[in-house]
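Of the protein chains in this complex, all but one are displayed in their positions.
For reference, chains read A and B in written order, and residue numbers begin at 1 within each chain.
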Amino acid sequence: MAGIVGYGAHLPRHRIKVEEIAKVWGMDAQSYKKGLMLREKSVPPPDMDTITLSVEAARRALKRAVVVNPVDIGAIYIGSESHPYAVKPSGTTVAEAIGATPDIHCADFEFACKAGSEAMYVALSHVESGFMKYALAIAADTSQGAPSDALEFSAAAGAGAFIMGKDHLVAECLFTHSYMTDMPDFWRREYQFYPQHGGRFTGEEAYFAHTKGASNAILKKSGMKPTDFAFAVFHQPNGKFPQRVALELGFTQEQINPGWLAPTLGNTYSGASPIGLTATLDVCKPGELVFMCSYGSGAGSDAFIWKVTDRINEVRDKAVRTRKLLEENLTYVDYGTYAKFRHKIRKAN
Amino acid sequence: MTMFSSRNWREYPQRYRYEATRFIKSGKTYFPPRQVDPETGDTDRVTVTLPETGKVITYTVIRTPGAQFKDLSPYALAIAEMTDGTRVMAQMTDVDVETVKIGMEVRLEFRRIQQEGEAGVIGYGYKFVPKWF
Partner (left out) sequence: MREVCVAGVGLSEWGEVWRKSIRDLFVDAATAAIKNAKVDHLDSLYVGCMSGGLFVGQEHLGALMADYLGMAGIPAMRVESACASGGMAFRAAFLEVASGASDIVMASGIEKMTDVSGDGATDALATAADQEYEVFNGATFPGLYAMMATAHMARYGTTREMLSAVAVKNHKNGAKNPVAQYPFEITSSQVGNSVMVADPLRILDCSPVTDGAAAVIVTTPEIAKKLGVPYVKVIGSAAATDTIALAQRADITVIKSATLATQRALKMAGKKLDEIQFAEVHDCFTIAEIIVAESIGKYLPGKAGAAILAGETALDGKFPMNPSGGLKSKGHPVGATGVAQIIELYKQLVGKAENGRQIPKSPKIGMAQNMGGSGASSVVHILEVA
């Protein structure tokens, strides 16, 4: 069965606290912190974008893969809702940067926060089908939250990359399931700078219905129970939703902890559950099972069941661990710097 | 307006993959790549990749940048000697400019460098970040 040969993540070092954003708009920081279970988020500086984050994450995935020659990667798919170009795939630049061109498939993916997990599924299928030896899936975003909107507290940046293959696996993929309906919970029209969303409508029928839809289906398909798993990673638009859906599905706080990054990272959109997966793999023991379920507005969820192999011990420290990027070498910015970094200030031409 | 896109595309091997030239006879590495070894006049060469890390040998802090770099001003610009002895000039990023010192260990990281306006091509390349792991 196909699975992950190498994985890696990249995060910015800049952070902004909820209080810093709230004070500018006269919003109640404490109530948002409590309601969202989120204290601060990552902020990409002007020289970082979805492509640069993807390149560094992919290089780390190659380091952990060890045996993969980039020219043997048969496809590169980057899922994001903040691709630097509307037309010209992020995948072309990343493939060029890691030396994977020219014999390679490529197109960019978009499906709100599940574009990256969809890319992971497609990469797995290319390998499973025997079409190619290795395929690279990257989940990356530097999303924008509209000023004074609740999403401004959480819209963050990060990338997770996975080289899928059939040999030298770090984690085998045992089952997948995707659950999708047409759901107008969150969207962005062409030429709009910020997305819009349906407020409380994004909860029960959107995030929870689809996450549970995919999760219950994969549990049924696999014949497994939540207690079979060492860890679980859910899409994390804030700290609260993944915690609630985990508990409602029968998982525990301990199971979600290693991959539960949103409280201090924010919502990395397409990157959210994939980066959570990298942080989880960093602490797994051989033989452990990891449950993963993403969610992307619009809406859909991709569920995966991973079984970690012996190889994790050899390769986990061949690249920097995700939690180190999350917790160390941080620098905090004020709202003015944040607004400048995120191109929210109108300039002369 | 110069055609930034083709000029930038031509430099991908250097800007994206940090490719350098090593001359066979002298064994010396040059970045950016060269066709002629300045020491021997030799043209026999192979492509190599720069090491990821190095040490700052000199730097400055640019406080009056051109239009392309105003969002990051002030920024440090440094020449680092990579672990194989090759010297590279790049911007430093992810660093408090007041802390930059000669001897600081740095690592190459892929970053967005500049762009041809809001509608034009984006130029990617390399910058130095402090080596903290």
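Here are a few things to note about the model shown:
What we mean here is this: contacts are C-beta pairs under 8 Å (C-beta built on N, C-alpha and C of every residue); 3 or more make two chains touch, one makes a residue touch a chain.
None of the values given here were measured: they were computed from a predicted structure.
For the chain that is not shown, the touched chains among those present are B, taking the whole complex.
Residue-wise, the contact with the chain that is not shown comes from B:66, picked out of B:27, B:41 or B:66. Contact between chain B and the unshown chain involves residues 7, 11, 14, 30, 32, 38, 57-69, 75, 77-79, 87-91, 102, 113-114, 123, 125, 127.
As a convention for this text, only the chains that are shown with their structure count from here on.
Each chain gets a centre from the mean of its Cα atoms; for chain A and chain B, those two points are 30 Å apart.
Against chain A, the residues of chain B that register as touching in their complex are 12, 16-17, 71-72, 93-94, 96, 109-113, 122, 124, 127, 132-133. Across the complex, chain B is touched by residues 13, 45-49, 51-52, 55-56, 59, 84-85, 93, 96-97, 99, 320, 324, 328-329, 331, 340-341 of chain A.
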